[in-house]
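Take this structure first; my questions come after.
Moving on to chain A:
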Amino acid sequence: MQPATNNQLQTTNNELLSFRGIEKAFFGVKVLKGVSFTVPAGGMVGLVGENGAGKSTLMNILGGDLQPDAGTITLEGSGYAPLNPQDATRRGIAFIHQELNLFPNLSIAENIFLTRFPRAGVTPFIQRGGMNRRAVDLLREVGLEIPPDRLVETLSAGERQLVEIAKALSIDARLILFDEPTTSLSERETDRLFALISRMRARGITMIYISHTLADVFRLCDDIVVLRDGEVVGSGATKTFTTEKLVSMMVGRTVSQLFPERRSLGKRGDEAEAGFATGAPLLEVNGVSQPGVLRDISFTLRRGEVLGLSGLMGAGRSELARILFGLDPRTAGEVRLNGEQLPRLSPRELIERGVAFLTENRRSEGLCLDASVGDNFTLVTLPQHGRTPLRWLAGASLKSAVERIRAVVKLDAKTSDSQPVRTLSGGNQQKVVLGKWLLRQPRVLMLDEPTRGIDVGARFEIYQLIHQLADQGAGVLVISSDMEELMGLCDRILVMCGGTLVDDLPRAQFDRERILRAALGTNQEAAP
Partner candidate 1 sequence: MTAAATTNHKPQTKNPLGWFLSEYLGLGLTVLLFLALAPFTPGLATSNNLLNILGYLLPLLIVAIGMTLVMISGGIDLSVTSIIALTSVVGAKLMTGDAGVPTIVGVLTMLALGAGLGALNGAVITLLRLPAFIVTLASMMFLSGFAIWLTQSKSIYGLPGSFLALGQRLPISLALTVVLALAAHLMLRRTVFGRWLYAIGQNATAAHISGVPVRAISTAAYAASGFCAALASVLLTARLETGSPVLGREILLDIIGATVVGGTSLFGGKGKIAWTFFGVLFLTVLDNALNLLSLSQFSITITKGAVILFAAVLDAVRSRFVVRSS
Partner candidate 2 sequence: GKSEAPPTAPAAPGKVKTVGVAFETLQTEYWIAGFEAIKAELKKRDITMLEAVADSDASRQLQQVKNFITRGVDGIILVPKDAKTCIPMIRAANEAKIPIVLFNRPADKTDAQFTAVVADNPKLTQETVTYMIEQARKTGTKHKAMVVLGDLGDINAIGRRDGFEAAVKGNESFIEVVARVPSEWNQEKAQAGVANALQANPDISFIFTSSDFLLPSITSALKASGRYKKVGEPGHVILGGFDGDATAYQMLVDGYLDATGVQDVYFEAQASVQALVDRREGRPVAELYLDPGFVIHQGNLKEKAARMWGANIRK
């Protein structure tokens, strides 16, 4: 181990990595403005900040995906300037990207070993058996019991996230960068991941952990570095921070609470005023089934209701929403909207009837990555701006809609409307998809992991927005892996397990334990 050269920021003297004055600009916009901090060997540093603060950019520089405009990185006392991801791998750095970097047309094992396939002896051929066996071990370590020769395209978002983690484990890394690893993981998988992380820490692996779930950061990290607008605005040992302090450092103002007050459905007194019969059935689902995915799902979403859908990964929550929106087939069951039976489910017709659905895969299903922010925002509502008969677009009304919605979702002010969404930070991309649907002012809103990657400040406002929609008579169905979020946001929570609805709790009965038990299923002893 190299002797320490410097211990400005940290009290420990065995630093592994240090950033000095890192700067990076995209198209003339400075994204990192002289970032400096140090990561101690064997330590775990939490990196937090608003969406677009520059966290991923910094990690991309460390991982060799990007080169800084200025500044230096020191790794184990010697200079480190990776020109490509291979350089980073060679120096023992593994990087779990925020936007999962998996190839859906390849198998799980192939994704894991893509650049380091085991060979059968001296032949040029891949040693399939050995590769798959190692993959099984790695998958077991992250808690995924899936055959390693399955194509990644058949995996749900959460499963993919675990594969990405297994991939990072497969290189004997000294330093692992986690960029929001839990966004699609439910409680159980998250716990598994944390257990894994502590095992790795015990082995002396250093980690940088980026997350918007501050509780996790507090729970895991020794030190915290706060980025705001490309600058380090605070750093130090975790115990020197409180949640309030952290949040106010991140967003530059104080945020007193994480969830807005929710007046529960029954207590509302101003029903008449709101102009709708509160609690009238809005979306009725009756006996929806699809072999192997869903079994006999029935529930009712009422006006003004925020309905949560909880469950473990693979419980079929996303599948349910997809079927309701006409994206996947169903073999049985009927769906009624406003009492009227829908003969055929198709996104177009449902959107016309005021239904909206935010999918869990923002990049593959939510965004046109090479289109501009403005075009993405207005994709759903485009017909409203097209004057008949030629559907001539009204530029001014489009523009004002974009202005309006970007303020509502608090899109990073650094980004312009003509910028391709591909170049936005992960959280800001999520805001664009969300904004796209909110512009539609839907009456039924289905949200699959709506706040994936969105920072705490903006989250609060989005929750408020959801409540506001509900108060105006809309029904909201929220799928989330974050139980805090569901309990803070919803009026009622449905729990799914193995493709069936297993529990239905009104707000008054919200109980972590009970939800978790239901989600695990009755044969609890079988679960690890």
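As a convention for this text, a contact is a pair of C-beta atoms (placed from the backbone, for glycine too) under 8 Å apart; a residue touches a chain by one contact, two chains touch by 3 or more; residues count from 1.
These made the cut because all candidates are chains of the complex that A comes from, given by their letters.
As the structure is a prediction and not an experimental result, all values here were calculated from the model.
> Taking the stated C-beta criterion, I'd like to know which one of 1 or 2 contacts chain A in the complex.
1
> Which residues of chain A touch candidate 1 in their complex?
Touch list, chain A to candidate 1: 26-29, 325, 327, 347-348, 350-352, 357, 359, 364-371, 375, 378-380, 382-383, 385-386, 390-393, 395, 402-403, 406-407, 410-411, 413-419, 436.
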